[in-house]
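Note that one protein chain of the assembly has been removed; the remaining protein chains are unaltered in position.
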Amino acid sequence: MSDAHHGHVVEHPGSKPHVVAHHFNDADHEFDASKQGMWVFMVTEVLMLGGLFVAYAIFRGLYPEMFKAAHAYLSVKMGATNTVVLLTSSLTMAMAVSATQRGERNKALGLLAATVALAGVFLVVKYFEYSHKIHSGLLPGGLFGTEQNAELIKNFPKAPLFFSLYFMMTGIHGLHVVIGMGLILWIMKRTSAKEFGPHFYTPVELVGFYWHFVDLVWIYLFPLLYLVG
Amino acid sequence: MAHDHKHDDKKHGHHHYVLPNSLAFKVFGALIFLTIITVWTAHFDFGAFNFPLAMFIATIKALLVCMIFMNLKNDVKENSVIFFTSFLFLAIFIVLTGSDIFFRGDVYVKGPLVAGASKSKFKKPWVSTAELVAHGKELFGQQCTSCHGAEGLGNGPAAAALVPPPRNFAQNAGWKNGYKPSQIFKTLKEGIKGSSMASFATLPAEDRWALAHYVVSINPAHAKDTTSDLAAVGVDPSKDGMGGESSSPTIPVSVAMAKLAVADINVAVASSVAKNPDAPVGSGAAYYQSKCVGCHGVSGEGALVRNMGVSPKAYLKTGSLSGVPFDRFKSVVTKGLPGDVMPGYGNLSNAQLQDLYNYVKSAR
Partner (left out) sequence: MGHSATGGHNYINHEKGLWSWLSTLDHKRIGLMYLFSVLTFFLMGGFFATLLRIEHLTGGQTIMDANTYNRVFTYHGAVMVFLVIIPAIPGALGNFVLPMMLGAKDVAFPRLNLASYYIFMAGAAIALSALLFRGADSGWTFYTPYSTSTNTTVILFVLGAFVAGFASILTGLNFIITVHKLRAEGLTWSRLPLFIWAVYATSIVQVLATPVLAITLLLLIFERVAQIGIFDPALGGDAVLFQHFFWFYSHPAVYIMILPAMGVISELIPVFSRKPIFGYKAIALSSFGIALVAFVVWGHHMFVSGQSEFANFLFSIITMLVAVPTGVKVFSWIGTMYKGAIRFNAPMLYAFGFLEMFTIGGLTGVFCATLAVDVHITDTYFVVAHFHYVMVGGAIMALLGGIHYWFPKMTGRMYSEASAKIAFWLVLVGFNLTFFPQFIVGSQGMPRRYWSYLPEFTRLNQMSTVGSWVLALGLVWTAVYLWRDMRKGKPAGDNPWEAQTLEWQSPSPPPHDNFIKVPVVTDWPYEYRS
């Protein structure tokens, strides 16, 4: 221990040194603890979003025909586009992390910027989807436009429920995308301040985890909402 | 683990795994390929396998992201255990919730309401049979005679007080929804707005069909249903079924709550009558308790008939009739409200009316 109240310092040429928190033995110890903390955090995410998947499973089990009919009102083209966009952003994120690990700061910044841009594209596509739904009255529960969609409602009076689930699931996922964008921008700022490098990249890696998790959720949402067979 | 990290201070991070770009691109290619496969297979109908197939592909994609992009493959086992545990508990959540939702035999709550329907005694209840008509006659005796009369001639004991009067089933003219069985079935389900005919949607569908067939049997001149008539009430004559109800019948929350209120109010009525045994016969209080309490309730909350789709005015609850002059009160009580459930009570003297008016005005 270098001193009773401060942990020791790790350095890399051309970067700011990182001070390890006083209660950890060394930088690896701190890194492993932080990473495991992130995994536990993702467990909480799985169970929180899981609640919506449970509701989905229950109602799809109760009204399979309704789900089939209602899902036809979603655009597979837009959903598939967004899937590709998010998968690509996962790739750029993963590469941004490894670039930071190798000390290639400018490359990392470029890849992070690309990730944010792709997230933006995702939200724009989502915006078009949402505005189309709102325009045609395909809204949750009590807000559903029964007159505009008389045919659907006549055959499947419970169809608004599908759109409740659609909006809750994609809405909360969308909120995660927005938060993720904020986190990546924060990481970019700290990267340009030369805080990260091969000696210390914990926040980059953890934000990467978060971003991959957002992607992971969409991997399930896409077939569940857009491709009900 | 804490004890694994007794390395030299200078050596940090060098042994950390760095994802090679070539592998990242390979994984990305696989993910895109699997996305195309998912969309492509969605065009084919594999029946029961559609869903498992889509979930299987999604899970492969998810595992690729976890194992390679999030590097769980080279991470300590502990982290895999932590992460995958969450899915175990999610599975518990789904399975045990399903053990309720998908296994509702509904003996306690809906049981009495749908006992007949769930046993499905009648396969095609829209086809009239002697058995159905007999069942309908029995139900008619329980549910309908107080207004429509024992023979269905619209002359039951309550008929005189109702505006418009209850239908005489022997006549052919003036049927609001028509007199085919499917049309009577519709009336039984929905009631008739602006009259005292309430919705009997809480009766099982086949009981309503039985009633419809019995009513038709009173005047055999009534026409038969065509396929399109039946389709209008949601019946596909080629299939057996519930007879116009697509899923197992449920009762709306508002009806359930009103039914609870009815149970409460019956107790309350009894206790209120017991509490005021000294109320002089013919007084306003006594009259209220004998005639008005049934609908307007002991404290004027009017719960009893709420499940018929009407809300009697809560005069006692709101405290007074201050906005209502005596003349108007008199006219409503003696003549009733046309098109509403409030019947007329023409046989009251002026003094009795005044007394009742004062009671309702003062009581709280």
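Order of writing sets the labels: A and B. Residues in every chain begin at 1.
The rule we apply is simple: a contact is a pair of C-beta atoms (placed from the backbone, for glycine too) under 8 Å apart; a residue touches a chain by one contact, two chains touch by 3 or more.
Nothing here was measured: the structure is a model prediction, and the numbers come from that model.
S.K.: Shown chains touched by the missing chain?
M.R.: Displayed chains contacted by the hidden chain, ordered by label: A, B.
S.K.: Based on the whole complex, identify which of B:22, B:99, B:142 or B:347 touches the chain you can't see.
M.R.: Here the residue in touch with the unshown chain is B:99.
S.K.: For the chain that's not shown, point to the residue among A:9, A:48, A:72 or A:124 touching it.
M.R.: With A:9, A:48, A:72 or A:124 as choices, the missing chain is touched by A:48.
S.K.: List every residue of chain A that touches the chain not included in the displayed model.
M.R.: Contacting residues on chain A, toward the hidden partner: 4-5, 21-24, 29, 32-34, 36-37, 40-41, 43-52, 54-55, 58-59, 63, 140-143, 157-158, 160-161, 164-165, 167-168, 172.
S.K.: Against the chain that's been left off, what residues of chain B make contact? List them.
M.R.: Answer for chain B: residues 1-3, 78, 85-86, 89, 92-93, 96-97, 99-110, 250, 252-254 touch the chain left out.
We take it that only the chains that are shown with their structure count from here on.
S.K.: Between chain A and chain B, what distance separates the C-alpha centroids? Give it in angstrom.
M.R.: It comes to 39 Å between the two C-alpha centres.
S.K.: Show me the residue ranges of chain A that touch chain B in the complex, using the header's touch definition.
M.R.: My answer: residues 8, 10, 25-29, 31-32, 35-36, 39-40, 42-43, 46-47, 50-51, 53-54, 57-58, 61-62, 76, 80, 83-84, 87-88, 90-91, 93-95, 97-98, 101-102, 198-201, 208-209, 212-213, 215-216, 219-220, 222-224, 227, 229.
S.K.: Spell out the part of chain B that touches chain A in their complex, as residue ranges.
M.R.: 2, 5-7, 9, 12-14, 16, 18-21, 24-25, 27-28, 31-32, 35, 38-39, 42, 45-46, 50-51, 53-55, 57-58, 61-62, 65-66, 68-70, 75-76, 78-79, 82-83, 85-87, 89-90, 93-94, 97-98, 101-102
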